[in-house]
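Take a look at the following structure, please.
The other protein chains are all here in position, but one chain of the complex has been omitted.
Order of writing sets the chain letters: A and B. Residues in each chain are counted from 1.
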Amino acid sequence: MTRHYSAFSLLKEGLASQKGWMKAWESPEPKPRYDMVIVGGGGHGLATAYYLAKRHGITDVAVVEKGWLGGGNTGRNTTVVRSNYFFPESVRLYDMALKLYEGLSRELNYNIMLSQRGMISLAHTPAEMEMAARVVNAMQINGTDAELFGPEDVKRVLPIYNFGPKARYPALGGVWQGRSGTARHDAVAWGYARAASRLGVHILQRCEVTEFLVEGGRCRGVVTSRGTIRAEKVGLAVAGHSSQMAAKAGFRLPITSYALQACVSEPVKPILDTVVLSPGAGTYASQSDKGEMVVGGGLDRIPSYGQRGNLPVLETVLSGLVEMFPAFRQLNLMRQWAGIVDVVPDSSPILGESPLPGLYLNCGWGTGGFKAIPAGGVLLAHLMATGQHHDISRPFDLDRFMTGRLIDEAAGSGIAH
Amino acid sequence: MTARRLPQGGEIDRSRPLSFTFDGRPVQGFHGDTLASALLASGERILGRSFKYRRPRGLWGAGTEEPNVYADVTDGSRFRPNLRVTLEPARDGLALRSANTSPSARADRTGFLDLFARFLPSAFYYKTFFRPNWHFYEPAIRRMAGLGRINTAAHPAPDGDQLNHHCDAVVVGAGPVGIVAALALARAGESVVLADDGSRIGGSLLFRAARIDGQAGADWLAGAEAELARLGVTVLPRTTAFGVYDHGVIALNQRRDDGPDRLWRVRPRRIVLAAGAIERPLPFDANDLPGVMSAQAALSYLRRQAVLPGQRIVIATNNSSTDEVAAAMAAAGAGVTVIDARKGQQVARALGRREVTGVVLEDGTRIGCDCVLVSGGFAATIHLHAQAKGRLHWDDRRLSFVPEAPLPGLVTVGAAAGHFSLAEAFAALPAALGLAGAPVAETAPYDVTPVWPRPEQKGRVWIDLQHDVTAKDVELAARENMVSVEHLKRYTTLGMATDQGKTSNLAGLALMGQLTGRSIPEVGTTTYRPPFAPVPYTSLAGLRGGPRMNPVRRLACDGRHRAEGACFGDYGGWLRPAHYGTDESAILAEAKMARASVGLFDASPLGKIEVIGPDAATFLDFIHYNTVSTLKPGHCRYGFILAESGVVYDDGVLVRLDDHRFVVSCSSAHVAGVHGLLEEWRQDRFPAARIAIHDATAETATLTVSGPKARETLAAAGINADLSDAAFPHMTVRWHGHGEGALRLTRVSFTGDRSYEVSVRQDLAPALWDRLVAAARDQGGGPIGIEALMILRAEKGFIVIGKDTDGMTRPMDLGVSGPLAAKKVDFLGRRSLHTQEAQRADRNQLVGLVPADGLGPLPVGAHGIDLSAATPRSIGYVTSSHPGAAVGHPIALGLIERGATRHGQEITLHHLGKRRRATICPPCFLDPKGERLHA
Partner (left out) sequence: MQIFSCPFCGPRPEPEFHFGGDLGNDRPGPDCTAEAWAEYLHFRNNPRGTAEEIWLHVPCGELFAMRRDTVTMAADPGRALGGQP
């Protein structure tokens, strides 16, 4: 049986008609009790389970997922990873994730196809360039890589950008982070699931939480479609469904759920070698390793759990894209979809114990959860294992809404989030 | 050469030959051919290469479901990659290049990859490429991937057209059932749009024999077309209905010969889905060889374009639809052998290396052939029903998913509802659409037996042709526990190609069901999403580009500024003069001129929102941080509006015209926001009869005259007002008649000099500008742009919201804490000023900054850094920076931690890896007593 992935194992199994590959993860029957239960089988939930087992030796863990693992936002995002944020708290958080991503394929023995091809956030006016300088300096001081690009630099990384005299969004430059890029989203979910499963974590799919077990004012487990499961502690990593789960536990969150659309074009030969964002045009894009243009933009600003958006936003996003890249007018839209994103007023996540003791929150990532998966996992695992915040997660506790100490990325960077 | 063109028959016009090239070789055809039919007739079999293993591939189908043959097409100066040759009409002079082949489909150099296929199963890339890392392998893999190639040298594709349309009904699919539905609805008086993705309407009537109400299909069709025209039905051929969206919108993409594609957004009262069904392949070893084709597609090529696909044809089938195909091929002169699964016969393997040369049956019999026509059954085209969240039901008799029930406003009929026999489809119409009757067709009932890929089936049984997914890949997915239909799809990439699994999804999930002990409905389908078929970006982008995208607004005096040689910039969505003349040195010169004599500045985008009514003062006391009710009529007061979070949302001068009339001036970038905020609170807390709000910004132009010679300039421009300081003190407002319209003079200063804002109705502004600019020049002054203004206001420390404040700046950070203590009533954001955060001692505060290193102006965006800690820490940043105009040194403003208590301290700044030194000082560099206001 081949358990380990490698070129050699592909060779071996190629000669054995692929018969020896093991299951990527087991599908065990739920036990009535685990030390810890994580609600949500997306990237954050699976990573949490992995790090609980790997870093804290807590292996009696169940990840409970109402659908199929990785089927929520983790399977729907546009795969960008970056840490080009303004506040030191944010840079520490997202850079922790980026650094973990850098070693993740080897750690999980699963090729997540991390492609650090760089990302440019464009500035189109002198005022935007001033903001870009402010962000670049913040990033440099906070210890991550950043460069302020000028027009010649943009030409170098985006030769097909619209530099014509009538361009609506001339590229004066922008914020460049070389270590940014993309990673294969499904592989991140599957890699964590496989590694966690190998360490003994139970992944329970098609297992929907209907209620929380509350005894003596503490969360003591969950009631699911596959039975009641008790636990010492429960973690919640359900992104756009966080408010729904919170309501079951008797509290509210500063979250509004919206549809975030994304789409892919038919694949073409390589033509875009970096990730590009234009806040002005309202569009961002990268080209997948398969050749598809992966494109996204702003939210459909109508609260929604529908996992679908409508034409006005799609048309806005694609018109912004072809305005930036006239050559893309030759492309066809192949498929469009949406996720449900949990948007928080300061565009920063929520990590910490919830108002219900024993229930721990990892949510509020809004449109930017994928890039943070490894950090979200490490931090929620730390929280649940030790009962204490990690230094990096403390600023993101829910209590910041009481004190007013928001980490308002849009406010600091001047870039709408 | 086994396929050939028959001398007679078909829709083609043999008197109009044409020719195009494919991979550099000429192909002959006729008007009425598609690119595919002409290629087929040419006898060229190998027309593409598969995505992963580069296996030779030929045409499978005749429509949108085609998985194999894509080409980049050059048409004069126009270029389109990834075209489906089955849908494109053949035209003279086109140059086709098969997608993802090198140098051609026939002779692709990478065909050797197939030899290593066993080492490259589905998802192999997740299991390797660890050392050194993915980056090492990625460039080569990327170059191998992708289909067509964008041609950056081609002329940009023209804008797509877009159209909104309302009607009673949209009928998707103009086959016989769709046509009957459209006729019935139109006869009942409904407005109908009938769309079909074929070049002509008719659907199966174009190539399948039928008798409808006793008439031959072709004759019936001709009559129907005439009646559709008479009834005014909007008939849209070459149009794909690709998406159904919330609230009943259906989107269609119309391809046109005489222009770019057109997007139709239609809002019908009902949708009739008559989109037919798609034939699927049969599973056998090497079922992807060129020469293996869809039986229905072959019949279409034969009857429509007179192309006989082979001389010795094997028909492999499991259903009754191929009876007609066999008869037609035989009648055209081919030798035909039928292998019918309903009779227990199945093909086990296709023979041949680069094209099919024969088949081997399950029982070992060998049959030589040059063409295999395949029918594995039909899948109802239910995509739009499923997109609309309609549920599906697995029809075990017809072996297709069909709509479980109609949706409100969306009913499915015909083959799309699983009625694969025309007679049955017509018979079901009256109930489905509420009709009195329907035509009668004479067709045999549909009969099918299941043939799905089997576990352990021998050989390479292709399931997804475009993504090179075989039955063994599905087995591998099951073995690795990727058993949900969504995991199966993502792991193997089955159904993720440009054909979105139209010919492959069902076979894959049927096999997965067998491997995991589940029925087909238990495995289920993946989510159906738009678009049904690829849609050009240009259709969705429409005309929204260039200057029509987020259009920049122009000033009423735009023409005057251009005449003055203004250099324009986009400021907050307005096109405004940055400076006059081409040289940036004009900026400092303009600022100095304004300090010395007078500067004329177009301040029209400045917000002017009128708040009127008996409760206006009370209302504005609630809105503003400052106290408003004590403001006397005729006076002005500078203040803030806070967000409820306590952050300074906007600043501006509030003008009280009389007891019940105020003008809220707000920064030009926030006018809509402030107006919205005012309206929201008015509606929430005050009766409509007591307050009215009117945004007069766009209708009012404002020209500012600033400088020691401001009064002389106004007088010389014909503004006959008493401009003495006694009659018109600073921070007061006066009205005057001026020519045709009233003119409002507000004496406020953003420059620190004597300054008057002159507001008139915007159409009167250019004439006023002419008078003012002439008068200013007489005084030794002239027009100044926004960049000069920025220097003047910075010398005084006057902030620009959003530049010198960030989304966290509260009033106390700007040195203003008076009103919080003194004001008695509640106001927006008040509670937030008492939070822990707002009261923090180490907040960033507005300061002035002067370079301490003699290296010129400080860079905007540079951060102050605290070097005392182990790792450097930001203590704030430079927000504005300019050379001094009246001040003899560079000046800057910034938000620095505890800045207000650090005046005189020197700090280090970090900018792009370099260091600067600056001294903190009060944020006012000139005339702190304000004497220049009365100069």
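Methods note: a residue touches a chain if its C-beta (ideal position, glycine included) is under 8 Å from a C-beta of that chain, and two chains touch if they have at least 3 such contacts.
None of these values were measured; they are calculated from a predicted model.
Participant: From the touch rule at the top of the page, work out which displayed chains the omitted chain touches.
Facilitator: A, B
Participant: Touching the left-out chain: which of A:10, A:201, A:219 or A:253?
Facilitator: A:253
Participant: With the missing chain put back, one of A:14, A:126, A:151 or A:345 would touch it. Which one?
Facilitator: Selected residue, touching the omitted chain: A:345.
Participant: Which of these, B:84, B:127 or B:265, touches the one chain of the complex that we don't see?
Facilitator: That would be B:265, which touches the missing chain.
Participant: Which of B:659, B:680, B:699 or B:725 sits in contact with the chain that's absent?
Facilitator: Spelled out, the listed residue whose C-beta touches the missing chain is B:680.
Participant: Residue-wise, where is subunit A in contact with the chain that is not depicted?
Facilitator: That gives, for subunit A, the contact residues 241, 243-244, 247, 252-257, 301-306, 310-312, 345, 401-403.
Participant: So that we can see where the missing chain sits, which residues of subunit B does it touch?
Facilitator: 245-247, 249, 265, 267, 389, 644-645, 675-676, 679-680, 683-684, 686-689, 826, 830-832, 835-836
One rule holds in what follows: only the chains that are shown with their structure count from here on.
Participant: Where on subunit B is subunit A touching in the complex?
Facilitator: Spelled out, the residues of subunit B in touch with subunit A are 79-82, 100, 118-121, 124-130, 133-135, 138-139, 141-143, 145-152, 154, 156-157, 243, 245-246, 249, 251, 265, 472, 475-476, 479-482, 484, 486-487, 490-491, 498, 500, 527, 529-531, 534-538, 540-542, 544-547, 549-550, 569-571, 645-647, 802-803, 806-808, 832, 835-838, 859-863, 865, 871-874, 877, 910-913.
Participant: Okay, in this complex, where on subunit A does subunit B touch?
Facilitator: Residues 5-7, 9-11, 14-15, 17-19, 21-27, 68, 71, 75, 88, 105-106, 109-116, 124-127, 130-138, 140-143, 147-148, 160, 166-168, 184, 186-187, 190-191, 205, 265-271, 280-281, 287, 289-291, 306, 308, 310-311, 314-316, 318-323, 326-337, 403-406, 408, 410-412, 414.
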